[in-house]
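Excerpt of the complex: some chains, original placement.
Per-chain numbering from 1; labels A and B assigned in written order.
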Amino acid sequence: MARTSSHATGLRVQLPPLCFLFQAAIIILFSFFVRYNHETDSSLWHRSNHSDMDNDFYFRYPSFQDVHTMIFIGFGFLMTFLQRYGFSSIGFNFLLSAFSLQWSTLVQGFFHSFHGGKIYIGVESMINADFCTGAVLISFGAVLGKTSPVQLLLMSLLEVTLFGVNEFILLNLLGVKDAGGSMTIHTFGAYFGLVLSRVLYRSHLDKSKHREGSVYHSDLFAMIGTIFLWIFWPSFNSAPTNTGDGQHRTALNTYYSLGASTLSTFALSALLSREGKLDMVHIQNAALAGGVVVGTSGEMMITPFGALMAGFLAGIISTLGYKFLMPILESKFKVQDTCGVHNLHGMPGVLGALLGALVAGLATHQTYGDGLKSVFPLIAEGHRNATSQAVYQLFGLFVTLVLASLGGGIGGLLLRLPCLNSPPDSQCYEDQIYWEVPLEHEDEVQEHLRSEDTETQA
Amino acid sequence: MARTSSHATGLRVQLPPLCFLFQAAIIILFSFFVRYNHETDSSLWHRSNHSDMDNDFYFRYPSFQDVHTMIFIGFGFLMTFLQRYGFSSIGFNFLLSAFSLQWSTLVQGFFHSFHGGKIYIGVESMINADFCTGAVLISFGAVLGKTSPVQLLLMSLLEVTLFGVNEFILLNLLGVKDAGGSMTIHTFGAYFGLVLSRVLYRSHLDKSKHREGSVYHSDLFAMIGTIFLWIFWPSFNSAPTNTGDGQHRTALNTYYSLGASTLSTFALSALLSREGKLDMVHIQNAALAGGVVVGTSGEMMITPFGALMAGFLAGIISTLGYKFLMPILESKFKVQDTCGVHNLHGMPGVLGALLGALVAGLATHQTYGDGLKSVFPLIAEGHRNATSQAVYQLFGLFVTLVLASLGGGIGGLLLRLPCLNSPPDSQCYEDQIYWEVPLEHEDEVQEHLRSEDTETQA
């Protein structure tokens, strides 16, 4: 039976060629287009006369490494909560990320650092590539357990591309600020994934219902993901902001916002259960909403008080979402959201975008001083006033929602192509169709005893 | 029965209001008192003329992130060694820390950075808040499994406040040096927790004895905590020290001290067991004593040799404590110390304080050169000689022990208030009274089979 279902997913026939094709295409495109920038190229760096400490590496690499940990450990382990899908959660997270970071280097490079026919890369490219990968992993969370790695790679190909388009429109054309990606990463990734999950709706998913929950140890593995996401979120939001006060303030705001969202999540989780018991799903996810909600406004002068308020509300909204909205999403809107990305990334992302618009609308020369030209260059240079910046921010949110939904819809149709075998309804959330899964200890012992019996008899 | 016990702990009635109350109070106090400092405020930072690289963020943020990892991953997973208390260990660690870091920002702010009626915050506030949280988590270790989250939050409220008072007396009034907190964090946290545990003594705790040990996988989860604490301890001790040689030397000393304590722990662990087998409890805990013992002296010129000696002794004392002292503490002194914080933080902390006094008493202009004014400013400025600095160091230890004991006693009485339902003796070290615990895999499979049977029959 296992063999049949593995055949059904077509891993051997489709995954290797797809990986080779993608990797070969990336290698060829890199050979034509990608070059070291002036901070990574030996000749270019030594041409100018500066201290090594001026190299952007020292301003951003420690933050990058925290982001990198979030992408591969944080997202990866967060999704291991499913009882029989740990290999796939951490493994496909690994595969999709390794692909997405390469592909997004090209896509983002074409949009952001394409000069004279070449893409120039350095630590900022690495941060941006990891950020884009974050959006892909959010979408992955919405379809976790119901899609094959082949489908997921195709999803990533499309999503990374559209992420680049959306980001280009927001940051370059509209002049929107969104350093920590409340819009470009969280809102985009969530609604892309949710619409895609809607298109892939399975009416008989209850056949795998018994595998959808966690077991004791899988919840502990998931907490590795949660905590690493939580502790390094200040680095995530601050990694791409302006050096000096910008990175410093963003990290600080995120730190306090997360503290508040954790307290409100614990409070609501105990309040909402019949017996006053805490729910691991809330703690693992909603406690993180404080990081999402200050993604746009974290670099702005939201004040420590504002950061706490934002986090507090985000934790509440997110927990309420898990408790009340998620069942409705499935029953009424036919959206099966495995990880509840709507609650952790969707709603807090939109809230973060609105908060960013509000704070941008309140920006004054007095509050920001000479730093205004770092945070809101278009206002500082007189091209806009604060109100119009706020309007652009809102428009950016609108564009993101439209592009994400369109992309998710197209992606869903693509993934429904008959040649892309997805796991049968009765085999969702199951590692065994994709992985050589070891026998459990007890089984092994018994098998060993059996083989000893056989030897004795022989 | 599960419902009764959950009711008994009063989680639903007490935890949500307490979390909301605490968070609301913190938000209001932040709105009145807490402001960005000159390195996180856009206007203030850009008013002066300096390079972005001068921002303290770049000197301390990487170390801060290591400390943050220790608090949330290190302490959190270290306490998951209990077989049925993993959710609570990592979950309450998360809750207490998220609360304590906010509350200590206010308490420490009032004592250390209160100017013109405002508290100014930046990365140093974050480090200090995490440090104070460390003390709370040490105390948590002493009462792990025997207290409800409501009790623990009240404990944190009190302990953070007293921590701030004690730290203010030591660092500001007495001019004591204690960068890595042998006294302020480890000694304070340990004796606060131990006295508190004494007041909460349970004579019938043996009813939960069968749940007090570990299982194979829980010991591996605990090792995640141990190793992260071990590897990042050099960052912990060096995070708040003077920039330049100060941070560098502190990290180096801690690195070697930990190496030595690990070897002496392995040696003693094998030596003390009847069969020569290693004990995971020793490895998980006593190997870390090398970090505690150089908490005070790590920034001083203890020499690499001195660091090794200190770590070597700390590992021995700590392992001996686990083997011989801990049973006596329970049987004679009625102190039930779940995690053995007396062995890891108490004794090594006191030893570290004594070592700090010794090394301070040996300080000379010759050894420290112009760096004397960084490490011992009062000696460099002629306000004290080395001997009197040593006496002040000892007095600081005395004050810490007194305040911690008093605080723990008061805290214990507070936590014994009848309205604060603590878990019954037979339900200690048990997640099920606080958490929705998933059915184990085997149970689920059987339930699924049963439900299929039912469907077939219907």
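Following the convention adopted for this analysis, a contact is a pair of C-beta atoms (placed from the backbone, for glycine too) under 8 Å apart; a residue touches a chain by one contact, two chains touch by 3 or more.
For clarity, every value in this text was computed on a predicted model and none was experimentally measured.
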Number of identical chains forming the whole complex, with 2 shown: 3
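Quick note on the criterion: only the chains that are shown with their structure count from here on.
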Separation of mean Cα positions, chain B and chain A [Å, integer]: 32
Residues of chain A defined as touching chain B within the complex: 53-54, 58-59, 62-63, 66, 83-84, 210, 213-217, 219-220, 223-224, 227-228, 230-232, 234-235, 243-249, 251-252, 255-256, 258-260, 262-264, 266-268, 270-271, 273, 275-280, 283, 287, 301, 303-305, 308-309, 312, 366-372, 374-375
Chain A-facing residues of chain B, complex: 2-3, 6-7, 9-13, 15-17, 19-20, 22-23, 26-27, 30-31, 34-36, 39-47, 52-53, 55-58, 61-62, 65, 68-69, 72-73, 76-77, 80, 86-87, 90-91, 94-95, 98-99, 101-102, 105, 121-123, 126, 149, 217, 221, 224, 433-441, 444-445, 447-448
